[in-house]
Each structure stands twice: as structure tokens, then as C-alpha cells.
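Just below is one structure, and these are the notes that go with it.
Of the protein chains in this complex, one is absent; all others appear in place.
Note that the chains take the letters A, B and C in the order they are written out, and that residue 1 is the start of every chain.
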Amino acid sequence: MKSFQQARWEEPLLWELSLEGRSGCLPPVDERVIREVGSVEELVPDKIRRKSSLDLPELTENMVVRHFVRLSQMTFCVDTGMYPLGSCTMKYTPKAAEAAAALPGFRDIHPLQHEDTVQGALRLMYELQQILAGIAGLPGVSLQPPAGAAGEFAGCLIIRKYFEERGEVDRRTEMLIPDSAHGTNPASAAMAGFEVVVIPSGSDGLIDLEALKATVSERTAGIMLTNPNTLGLFEKNILDITRIVHEVGGLVYYDGANLNAIMGWARPGDMGVDIMHFNLHKTFGAPHGGGGPGSGPIAVSKELEEYLPVPVVAYDEERDRYYLDYNRPKSIGKVHGFFGNFPVLVKAYVYIRLMGRGGLKRAAAHAVLASNYLARRTEVLRGLKLSHAPHLLRKHEFVLTATELKAQRGVTAGDIAKRILDFGLHAPTMYFPLIVKEALMVEPTETEPLETLDSYAEVLSQIVNEAWSSPEQVKRAPYATTVRRVDEVRAARPKTRALTWRDLKRLKEKEGSI
Amino acid sequence: MKSFQQARWEEPLLWELSLEGRSGCLPPVDERVIREVGSVEELVPDKIRRKSSLDLPELTENMVVRHFVRLSQMTFCVDTGMYPLGSCTMKYTPKAAEAAAALPGFRDIHPLQHEDTVQGALRLMYELQQILAGIAGLPGVSLQPPAGAAGEFAGCLIIRKYFEERGEVDRRTEMLIPDSAHGTNPASAAMAGFEVVVIPSGSDGLIDLEALKATVSERTAGIMLTNPNTLGLFEKNILDITRIVHEVGGLVYYDGANLNAIMGWARPGDMGVDIMHFNLHKTFGAPHGGGGPGSGPIAVSKELEEYLPVPVVAYDEERDRYYLDYNRPKSIGKVHGFFGNFPVLVKAYVYIRLMGRGGLKRAAAHAVLASNYLARRTEVLRGLKLSHAPHLLRKHEFVLTATELKAQRGVTAGDIAKRILDFGLHAPTMYFPLIVKEALMVEPTETEPLETLDSYAEVLSQIVNEAWSSPEQVKRAPYATTVRRVDEVRAARPKTRALTWRDLKRLKEKEGSI
Amino acid sequence: MAFLPNIGKAERHMLRFLGLEKLDDLFEDIPEEVRQRCCLDQVPEAVPEVVLWRYLNKLAAQNRAEPYRRFVGGGLYAHYVPAAVDFIAARTEFVTSYTPYQAEVSQGLLQALFEYQSLIAELFDMEVVNASLYDGATAVGEAIRMALRVSKRKKVIVPKLMPPHRRRVLQAYTTALDCKIVEIGYDNRGLLDLAELEQEVDDATAAVYVENPTCLGAFEEQIFEISDIAHKKDALLIAYVDPISLAIVEPPGAYDADIAVGEGQPLGLHLGFGGALLGIFACKRKYLMKMPGRLIGATVDVEGRRAFCMTLQTREQHIRRERATSNICTNESLSAITAAAYLALLGPQGLRRVCEAVLANTAYLARRLNTLPGVTAPAFEGVCYFREIPARFDGWLAREIREMCIKRGIDPGLDLGTWFEGFERILLACTTEVHQKEDLDRLVSVLAELVR
Partner (left out) sequence: MAFLPNIGKAERHMLRFLGLEKLDDLFEDIPEEVRQRCCLDQVPEAVPEVVLWRYLNKLAAQNRAEPYRRFVGGGLYAHYVPAAVDFIAARTEFVTSYTPYQAEVSQGLLQALFEYQSLIAELFDMEVVNASLYDGATAVGEAIRMALRVSKRKKVIVPKLMPPHRRRVLQAYTTALDCKIVEIGYDNRGLLDLAELEQEVDDATAAVYVENPTCLGAFEEQIFEISDIAHKKDALLIAYVDPISLAIVEPPGAYDADIAVGEGQPLGLHLGFGGALLGIFACKRKYLMKMPGRLIGATVDVEGRRAFCMTLQTREQHIRRERATSNICTNESLSAITAAAYLALLGPQGLRRVCEAVLANTAYLARRLNTLPGVTAPAFEGVCYFREIPARFDGWLAREIREMCIKRGIDPGLDLGTWFEGFERILLACTTEVHQKEDLDRLVSVLAELVR
């Protein structure tokens, strides 16, 4: 086992580094202009001029840079180690994608500048629309949603609009969502005004067809599902599922978060899906940015195309010119102030072009291969087991349950996760999907080398041994991280809660420093 | 005292990560071209085609990136903490300088492409020549030397040439060098064919005028000195020194490594210096790159200008055109294949323009201020003292000696240096200059905030206390670093020496892994 | 296959381990007919990086990216991004990590986000700030949804002068809600018509939403009065503000805003063709549990060291699901860190200098434009403009002016006719500190040639 230790700098907060008079950047003020127009005091009416002091920290460039470099070293990331966070597809981002997004010609253009002056950007977007349509097997694409959840929301609004146009909106109130679904699915459906109806999974982890049949009705607006589902299992009855929903007049929404498992091998459009979103920051190698920006383009069937958010990037063949098509009277409007997270689009575009058709397909296969390999290597560990249908192939991810360890030794999935951190590896997603107790959801992705998968398995094996022989060792983990186990309760308790430097100062005055 | 721990990844060597068939980048080969011209086998005669296998590691991009990111986190740098390496001026580099050097217009131009197509680059170099001339107080500048030592060598060749032109080269064989000088000075002089004559320092750490007078003669080619010297003391008799050397017909070379102490306050040219080099990577904020690239431009008096290396960047006012002047028949030739480390020139240029005249002067003052502040705060620590003339002001650096600690407790300067590492700070330069026993040479630079200087002093104070009370604690340091104290003897011993992966493999086979 | 380490030997090993023969065997659970139909013809074959790079550069070169001859604002602004900010935003540890679910290995990210929340709290003078929403427009949508939730009322008041790109997002965010959005007109200064507002605000009013500066660039000088009008009826005041401007004008906290939102892009983010923005969301502490988005809190670890973690997650979708305060999951963390780096770098002095430069440039541009024959700038008078100046052209449509300028290599600003009926003659020009006097003079002289 390799000895790992994360960096620890005990870095103060910005204000604790501040000293009056410092500044890291003083933009120029043109005296010639000031002379002509007057000073701030003359220009801004007293009434609205800021009275309170502006307590921002005062630092020089060197101090700011050092501060953030130190913070960065205390942040685990894909570029430092395996990050098998289930459902998140933490794959490697090509550095060419980063470089491309930083080209001034992409980075420094304004979304409202004249269309003639952004033809290259529009072309890239247009090409990406075409490519995504091809991968989805659905013809209409909007790149606008800035994340998966935003794609879901846009999708739900489209479903709503579709029924509105049919005069059925007041009747089609129910959105069916499997119990294994990601939380954004019900949340998005609710935001779009639907009532969430939960579809239970069968013991095999798949949607229970009978339950589904019993639930669909003329109130059904649609179903939201991801496939493979969050257990990593492919809904083999997908054609039945989509047929059942379609038969009652509902639409099928596909949560593309798990597309990495099947891209190039199966297209949602071919499964009967009417509308879907992509997570470019998962499937298409755009980085996750510590939580974002992401990008959640949607693809829809021909029938739903007219409802897409405005603008859509279009191409005028005659004039060989790309343009933003706002002239879409049935559009649901907008789900982002502009055209979505363009730099993420650039990154995904680069990723796709570098991988190519064959590469994407191979990537999906390798994601599935890695997942099954690691599943088989770890399900055998004493006290862990695969959550559902252990005989089935997994797709890109799998879920272990640690119920036995919990019952026998009091070691929870959370404890195991924390202990994993001690080995320079990131933990799996914990406690999701909600239908699995003591869940550890592992998604290795195709970019992890076999050797790392092996060491992950070995680490897990060691931890399980520890859990049986000296459970406290696991329960007190982690040890080798920047800080040791963090007190989340204290963070949430009203009395000790501190969400800003101001809060923290107040608390410090009250009860001494933290 | 802040708790610090450096990252530790136990990162394998590249070969230990390799697996057959992997590649991180496969450039294209145009089949159309191959079809026309034939394959490698057809193009390269068998006789010279490589026969031995090429045992480079096989990795993917993600693996390579992760490897080097991990290595980077195990590397202390200015952007992570105070780095008061005496004589090295480890100041902060403006990020704008890095960004400027990465502009494709600077980064991707070829030194031999047509002059008409590099006017911007030539202009920048020309401006920098002018600026450096101004700072030196010497009119002729060559930007060519790729480091300080290369500047020294070029300078010595110029001195040689100067005497050659006067027919004195066979007689002027001696280069006078103070005993406190940096090792590059004698080495460069020797490379240029001079015999090194050491000038002893007086008890006040300054050049002993009497000794100097006794040494100069008609054999004296010149003197090489830095001022302030490596003890951080200004040679207050500098005008006498230069006069004495000039009187016997010798030239004065100024090692600009310590220019950060006086820039804007005094110019070498005004001290009687005939020729000097700059260390752009020290004084002018260019980064040190883990050991280089640096840049060591030289400046010379009017008299020596014709000997400068070729080409010099010149400006044709009439045609408003910059050009490379190779037409300099008395030039010493070249000390670099092209024009020196251009990207470093760009960085230094940016630094100088951002700081401006006033900023440079203030920077020097603050470097001196920080040095004296820290000197005064640490010389009082029991067992440490200032090396020479404790009553004198220091300039940008100062040298402590730990002889007492060594004598009393066996704790050496090296031990203290190692222990400093445990606090997230870099050690001073150790055992230099050679004239100070148990030397710790501290150069805080102007870019360290007062708060950091204070904590440096506190850390040193704690260490000194430890040294007295529990010397082993210090002698076994460091503890919080990626690895603990490294066995340098083993590295050097022929039997255990491993300078390459091949060596290491051989050793491993012999005696088990390291 | 630069990103697939398990080709060849490793692939074979793993397949063998699983008792499989080929990669296809991994997909047997997909219905045959679905697999057969799958075709990737619309995806091009792989391109080597060197070739793709050239193509990307070609595309990039087809965009006009320099800000010096562009005077376009409309909610996003070309401020100078210091190199140190780009440097920090590019640290791969921030770029390639995800939501800090494991606090112990993500302290750096968490601290940076905590600092972001803290910096915005200072700048806005508000009690709590979340760790980012997608952008300013969706922040408005969330704010109004939250106000409706909090107040349990159904009417929302917004200015008629609200840019359509933001207004349409708001529309989408409220599509499914049983609420009424009432638009309030503007007075002859382009500010909110107070009389109309007084009339509309009633006991059913959930919130009054106001923009400051207005989308025409004017500071809303009546902001204190508006706040009073709203609060008199217990309606919430939602203020959409420009973060940069808060170095010189009163922050939302000063006029007792209940929720304050804004677009954080000006704080060190590149325009990015309108992407990777930063939805700022702040509110009063009393609404904490109702607010959307992620929150980072300070705490300690088991050894008593200061530490940070995500907190109050019970508001969020992964726990509360359909009853969550929002569906947001992936947010704009990297943008938040970038903004934190920008604010830390500039500090109060630097930020104030940006404001000074912007104010001065704006005033200067207005003056110069106003000297042109048939041009009135600002088109609405008597208020203080920040960055943007509406200029009315008597003899021309703004669209025509813009087209003619584009031909001369200059983008003079937005044609407000595309935003508001009746504004067809108004051009909205925009300037920041990146423009030097000469740039403004050039714009004016190009326009002078056109209108003379």
C-alpha cells in the first residue's frame, strides 16, 4: 500500500492575511477623462453613494496567488488521483480542451456582439448540435441548459408545453420517476409543475413493469429515467417501458447522466426516448470545476423541436452563415441568460473530436469493463456485496452495500469512504441511490488504468479487513488528509453555524477561535 | 506555529507505470504522402535504422498529467511559501509575465525566420536593452547570455578580447576575485583562460583595500566582484576599489546577482564598473524554473561595446525597423546558439514595466528593509549570530553563523535548515559564502509580507530553543516533508549510485528495491 | 486513444477476468434491435490533436475578440481579467475536482467557496450568500420562486425595462407557478415609475423586483423609496445589482433588500460568449432554510482544527427531492472561486478604481456622443450612468447605425429595438476600464461620420 499524505498548509482566511493599504491590482484611471467629467463624488449622487466601509481583504498579487495555490494543493482532483464518484463520471479532461476554451477568440467574445463577428463560435456550436443529435438519435438539440438539472427542467417545460399545445396540461399532471432516480429528476419535475409519482424498483433493481403499468394513466405526463439506472443496471425492458408510457400518451425523458455507459452502443432515440439531456461535464470529458460549470444540452424528437429554448444555432446555407434563431414562437423561452456554458461546449467538442466515433464507443466499453472488473474484485470482500442482481453485468458503475459490516462491526459506508481517502484515492458516492442501504456507488470511468483499479480493490480489501479486526481504525479515519474527520453537525447547528467570515468573526468573539 | 505537512504521493517512476501499447499522443501520418514517398523502411537506409528497442515508457495523457501534477505537489516553490535562498533572490513572478511569454506571437516564433516577421519581438528586446543600460549606467547591452554564469563568461571573454586588441592578452593573466565570491566567478574566469587570484576579505567582510593594492599589478586583467557582496554588505570603498584596478589598467567586472539590493539607488556604471551581468531571474522577477532557464544579459561601457556577442538588436530609425546586427567584426562571437532566453526576457520586461522606475527603487528598498528586519530579529537568537560586522546595515541578504550551536550542541547549519522545512518555509542557502563557517544565508526579498518574516523569525527561535534543549529533534529533521532526511552519501557512492532508470533497475536486481 | 489506458494487454486481462471474449459482450443486456439501430455517422472520426488544434484556431480567428472596438454590454461586461486571476482559475485542482462531498480531502476548494460567500456578503452587505447559481438570470428566477414560497403570495412586480434574455428566463422559471407578474413602467429618467409602483404593490404582492443599475445603465436613485413601498406591504424586495458597482454605490443590504441577486461575470470572468457565468444569490438570514443552492460552512475537525464543509443540505434536491428549494446540483463553483480571486486581488482600493474608471469613461462617452448632431446621450437624463449609455439617434435606427459601424470594424453597442418596442432609435453603448480615451474618441468619430 502506498503511503499517502495530503498537503496541509493551515492557510488563514483572506482577511487574516490582510493589511491596510495593500492591493494586488490597481486599474488605471485616466486623468484626462476625470478632468473632463469630474470625480466619483461629482458623478454619483450622494444619496446612493456607498456609506458603509467595504471590508474586502487587502493583499498583494503574490499573497493572493500563494493563498490559492496552497488551497489548490489541499483539493483532491482527477488530476491527482482516482475519483470514482458514482453518477458523476469523473473522467480525465484532455488538456487540449482546456487550451481551446482559453483561446482569446473563444474566451473573449460577447454573446450579444454582432453575429457577423462570431461566426467561428457559432459554427462550433452548430457542429456540436449535429454531433449530439447523432449520439442521441434525436434530431433537435439545444445547448443552452447550463447543467444536467437545467436540462431536466428545460425538458420538463417542453413536456408541459407539448401538453399545453394539446390542451392537456391541466390533466397531464403526473411525472413518473423511479425510486432509484437522482434527486434532480423529481426536483426538476416539481419545478415544472408536475406531481412526482414514484415507480418502485423490482428486486432486480430494474423498473417493475407491472408497477409501471399499474401507475400510468391519462394523467401521466411522462416518465423520467436514466438507463443504465443509478445502480449501473441496464433497463433491459426499456422498449416496453417507453411503449407503456407512450401508449397512455406520455412522453419519455431520458436523464443522460449515465450516457457514458452506452454511447456509441445504443441511442436513447432508438429506445423510444422523446427528450433527454446530456451532461457534457460527465460523458464528454469537460471538467467539473469543483462543482461546476457544467453543461446540460438537451436533444428532442422531431415533434418537440419547436419547443426548444431560444436561440438555436442555425445555418443559412445560401449565405454560408451561422445565426442565432430566435424566431421560434412555440419555444419555452430561456433557461439561461445567454447560450449556456459556451466554454464547456468547446471542451466537449474538443473531447469528441479527439476521441472520434470509434473512441467514444471504445470509451463506453472501457467504462463498463472497468466497472465490472472492479465490481467483481470487490463484491467478494467479506461484508460487502453488490446491491442488486449480483449475477447481472454492470454498466459504467456499480453499487456496493456495507449493511453487513454495519450490522456486525458498526462500520458504515461513510466510514469506509473516509478510510479510502487515506490512500490517495477518492471515495465513491455514499448513500445513493437512496434505495440501497449503506451504499457505496463506484464509477471508475474508462480513464483509470488497470493498475489503479487493482490498487483500489486492494485498498478496499485492506479496509474491510480492518473493519473486521479493528473497526475503530476505520471509524476514526481519515488520518492522512488535510484535516481529519470534519464535524458536520457543528456546521449546521444554528449556534455554531458560520457561513461567512462575518459569522466566523462573531463566533470567535463569542467563544474563541476555530 | 502552523502545522504543515507536504504532500506525499509515493509516485512511481514513469517506467513503473508503463504498459505496452499505451500512448498519450499519436501524431498523424498522411497516407497520401506515404503512398507517394514510401515508408520509413524504404526511406531510411537499413544501416542507420535504429536496431535496439526504444525503452520509453508507454502511458496515456491522463497518466502523464497525473504523474507530473503529483510531482509538482511535492515541490516547494515561491508560490507555496517563503523561499529565502540567499544569493538567489526568490521573489514573486507576476503572472502577467508568464501570460505574456505564452502569447503565441512570442512563443511560437523562430529565431531564424525573416526579420520582417518578428518586428514586435525585436522591439521588445530593443526596449529591454535600453532599460537595462539605464539601470546599469552602462551603454552597451547584450541580452544573449542564458544565465548569470554565461554572462560572466561572456564578460570575461570581452575582457580578454579587450586586452587582445591591445596586445596585452599574454600578460594580463590574472583575474582578482574576493574570497566571498560565488563559485561561478572563478569558474567563468578560468573558462576564459584567466588565472584566479583570491582577494581576502577583511574582518569586516569587505574587500581588504591593502590586500587589493598589494595584489594588483600589470598582470591584472581585472577584478570580479559583486556589490553588495555575498555577505549582504555594501563595499563602501567601491570607488577606491575600481580606481585601484583601473590604475593598473585592469577592468572591473560586476556580478549583478545582487543588484536587487541597490537597483534604482546606485548604478554599477557609476561605481566605476566596466562590465556586468544581470540575473533577470533574480532581480527582475523572472521565475527560476526549478533551476532554469535564467537569463544573464551583460552591460558594458562604451569602450567595450564593440566586443559584445552577436547579434545585438538595433534600430534603423529611417526605416523604422528593428534588426539583428551581426556586423560587428570585433565581437567575441556567441555564447548561445541564438539570442538567449527570449521568454525570460519577455518576463523581465513585463516585470520592469509593471514596477516602473519608482517600483524598482521601492522594491530594492523593501528587499533591504526586509533583510535588515529579519537579521535583527534573528541575530539575537542564542547560538546564532551575524557573520561579520554586526553593526553594519545589511543590504538584501544577511549571513548567520551557527558555529556556537554546532560547538555546544552539535547542531549544524544544515540541521537548522532541514528543521525549517518542517514549518512550510524554505531553508536559507547553507554553507555559502565559503568564508563563513556554518553559514545560513538569508534573502527574504521584498515580496514577502511582514507577517511571514515574523513567522520566519519565530520558527527560527523555536528551532534554536529546540537545538539547545533537545538537539536530536533538530538533527533528525525534517519530519513533515515528502521524504525525510535523504541519504546523499549513498547517492554518490559508486556502488549504490543510480543516475538513470537503467542504473536503478540494475541496482534493484542486485540488492532489492529502493 | 490518448485517454484510454486499458487498451491491448489490460483490456484482454480484464475481459478474461470477467470471462468475456470481446467488448461487445459487455452490452448484451441492451436489446438487440436498439444496438443494431445505433449508428454514429454524425460523429466524425478521431482527429489528431495537432490537426484539431489548427482547426480550432481557425474557428477562433473567425471571432472578433478584442474589446477595444466593441461597446457591447447588456448584462455581461468586458472588464480586464488580471493574469493572476486566470492563473488561479486554471489550477487543475479546482478545475478537475467536483462538488466537495468528501470534505477532508477538499478543504482548499471548500475554503475558497467559503471565502467567496464571505466576500460577496461584504460586497452586498447581506447576511447569507450561497456558493453560486448558474447565472444572473436564473438567480432572478430562483429569487422570485423563493419569494413566492416565503410569502405565500402570488403577485410579483418587475420593471418593464428588463432585458428580454433575463425576462424570458424569469418567465420559464415561473411558468408552472400560479402567480402573476406585473410590469411597472419607467419615468422620464428611465427609472422605475414610483407612482405606478405604489399603486400596484398590495397585500398580495410577494415581491418587488428591481434592477440597479437599470438595464439602461442608470443607477436606480429611488431605491430606498422602492424598498419602503415594498416593505410597507410586507412584500419582499429583490434587488438585481451589479457587483462591481457596489464599491461606490449602496449595497442591497443598505436598502434592506430581502434577496439580492446579480451576475458575477464582471468579477474576473471572461465573457466566454456568455458562458460559465456566476449567479450570485444572497438573502437575509431569516430566509436561510428557504434559499436555493449549496452552502459552505466553517467548523472544526476531530482534532479541533478549523475546517469547512457543505452544510444545510436538507434544502437540496439530493435529500429533499421534489420538495427541494431548487433542482440545482452542478453549479458554477469555479466561477465563484474566480470571483473570489478577483475580489481578493483587487481589494477595496482596486475595485474602487475600476468603478472610478468606468464611471468616468461612461460620463465621457455620454458627453461626446451628445455632441453629435441628432444624437441625444443619455437618451434619458438626470441620472448617473454606469458602463452603459443609451443614445438616441434622431435620423437613424439603432440597427442601421450598428450595421454601418460593423462594416467599419467597430461594434457600437446594442440596438435596443430588439429589446423594447419604441426603442428602435436607441443604441445602448457600453464602456469599461479596458477602453482608453482614444477608443471612445474613435467610436465617437466613426459615429460622427455616419450621422453627419
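Points worth noting:
FYI, a contact is a pair of C-beta atoms (placed from the backbone, for glycine too) under 8 Å apart; a residue touches a chain by one contact, two chains touch by 3 or more.
What you are looking at is a predicted structure, and each value in this text was computed from that prediction instead of being measured.
Touching the missing chain, out of B:276, B:312 or B:368, is residue B:368.
Summary of contacts with the chain left out: across B:333, B:390 or B:410, the touching residue is B:333. Touching the omitted chain from chain A are residues 3, 19-28, 59-63, 65, 69, 94-99.
By the touch definition given at the top, chain C reaches the unshown chain through residues 49-51, 53-54, 68, 80, 82-83, 87, 92, 433-434, 436.
One rule holds in what follows: only the chains that are shown with their structure count from here on.
Once the centre of each chain is set as its mean CA position, chain B and chain C turn out to be 45 Å apart.
Separating the centre of chain A from that of chain C, both taken as means of CA atoms, is a distance of 19 Å. Shown for chain A are the residues in touch with two or more other chains, namely 6, 10, 61, 65, 69-70, 73, 78-80, 92, 94, 447, 449-450. Multi-chain contact residues of chain C, defined as those touching 2 or more other chains: 1-5, 7, 10, 49, 82, 84, 86-87, 92, 305.
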